[in-house]
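Of the protein chains in this complex, one is absent; all others appear in place.
Let's look at chain A:
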Amino acid sequence: MLDAAFFVRWMTAAAAVLDREADRLTELDSPIGDADHGRNMQRGFAAVVTALEAEPPATPGAVLIAAGRQLISSVGGASGPLYGTLLRRAGKALGEAPQVAAEELRSGLAAGVDAVGQLGGSAPGDATMLDALVPGVTEMSTSFAAAAEAAEQGAQATVPMQARKGRASYLGERSIGHQDPGATSSALLFAALAEVAQ
């Protein structure tokens, strides 16, 4: 069973990995976006960690809702409302249980992923974060490690795709050949989850 402390460790690990990988995310975002994804995610998750430390929530759901709220209010780019919605919706699905099973986390995140698709009007294959999130969540029923692997492969699979959402979509066919930065940061969230679950 996973308690609130586990979820705080997950968010903290995510902040650390996004901090380490910020330059790579921004590099991926340079040819097809506005070259701010790394910095935005770094800033957003730093704010999440600060908020969680200042007022540690009592339940897993409350951790994700607080994290989502911070992302919406502090990121400044589209990744803020998208990741904010992912975590907040997942947190709401977990309810007020003091501990949750891995399967409950999987189904909570699945609800979050649905909400992201709805908010962005996107589907897998559009070269967005969904291309990592959907396989990641699906593989969570095997293990967190398998989820991280599937999300990473999903992110890499965006390379030959033509972007159909966001600023990259303006590039049309010229967006082909680039790994989507949002799918890449989504894979890092799963990597952080696998890391803290070890």
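Everything below uses one rule, namely that a residue touches a chain if its C-beta (ideal position, glycine included) is under 8 Å from a C-beta of that chain, and two chains touch if they have at least 3 such contacts; residues count from 1.
Following the convention adopted for this analysis, contacts and distances are computed from a predicted model.
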| item | value |
| --- | --- |
| Chain left out of the displayed complex - its UniProt protein name, from "Fe-S oxidoreductase", "Multiple sugar transport system substrate-binding protein", "PTS fructose transporter subunit IIA" or "8-methylmenaquinol:fumarate reductase membrane anchor subunit" | "PTS fructose transporter subunit IIA" |
| Touch criterion as defined above, residue of A:A78, A:L109 or A:M161 at the omitted chain | A:A78 |
| Residue among A:G120, A:G136, A:G154 or A:P181 that touches the chain left out of view | A:G120 |
| Chain A residues that touch the omitted chain in the full complex | 34, 36, 69, 72-73, 76-78, 80-82, 84-85, 88, 115, 119-120, 166-167 |
